[in-house]
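For this depiction, one protein chain was excluded, whereas all remaining protein chains were kept in their positions.
On to chain A.
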Amino acid sequence: MRHALRVLRAEALKQHRQIFGSKLVLFSMLVWPLLQLAEAYYMLHPLQGGDSGGPRLLAFLATGTLGFTFFFSLVQSSWHFSMERQSGTLELLFLSPANRLVVVIANGFGALVQNVWLFVSFSVAMFWWLGVVNVAHPGMYAVVFLALLVPAVAWGAFLNSLLIFSRDSAFVYTLLDDPMWFVSGVRLPTSALPELVRAAGSVLPLTGSLAIVRGALLDGQGVGDLAGELVTLTGLSATLLLAAVVALRVGEARAQRTGQLKLF
């Protein structure tokens, strides 16, 4: 455990130095998600009858943007992690005694916490101002937080572990930007999506996280009502972590055989 905490602290410090080199990072942390939210709101606003649905639509989209910020910040941190391979430091990381799985989890976790706190604070203030929050009991806030954090960290570990196989990860990230918001129901309820798209979305943890966040925050559902979603999301997170372990093992064995970690 002490070993894991040391790795976590080191990775968090590395992320901090990497991300917060300049104040401009505020743009990607707050300004961009806000502008995206505003655009989505005004684009869909003409489709809902009258002004009465305004706050409700805004709350729906804000929860979507919040969830997307969590998961996309991990796509970005994996992008940064792929630079380790290009600059040759991934090989050094693998030579160090640090546990591989802890490294990939810590990398995602460190980036996540530092990237999302500002937008989370803003979202909390906005929900309070809109007056749309309807929770069954205060404990549900913890459920919401965990339903975002745990799958996001598992997702980050999975993405990071995939990098060991490929030197060009750009394509994966193009696929996980816009398509992710589309299939996961960030801007539309998943019930509005065609069957095939919904099936694709169901394998992404963001879809399950959003169902729980919206159910708990906006519809006043308790743990009992969301039990099915919670179990599925826990199973999906565990699967992602397991896949990360397998990918790291297989990838490292392959890298030892071919020496390709050094060869970008």
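Quick notes
The definition used in the following text is that a residue touches a chain if its C-beta (ideal position, glycine included) is under 8 Å from a C-beta of that chain, and two chains touch if they have at least 3 such contacts; residues count from 1.
One rule holds for everything that comes next: contacts and distances are computed from a predicted model.
Hidden chain, UniProt protein name from the list "NADH-quinone oxidoreductase subunit M", "ABC-2 type transporter transmembrane domain-containing protein", "Tryptophan 7-halogenase" or "Membrane protein": "ABC-2 type transporter transmembrane domain-containing protein". Within the full complex, the residue among A:48, A:134, A:166 or A:258 touching the omitted chain is A:48. Touching the chain that is not shown, out of A:122, A:141 or A:182: A:182 (per the contact rule at the top). Along chain A, the points of touch with the absent chain fall at residues 24, 27-28, 31-32, 35-36, 38-39, 42-50, 170-171, 174, 177-179, 181-182, 187-189, 191-194.
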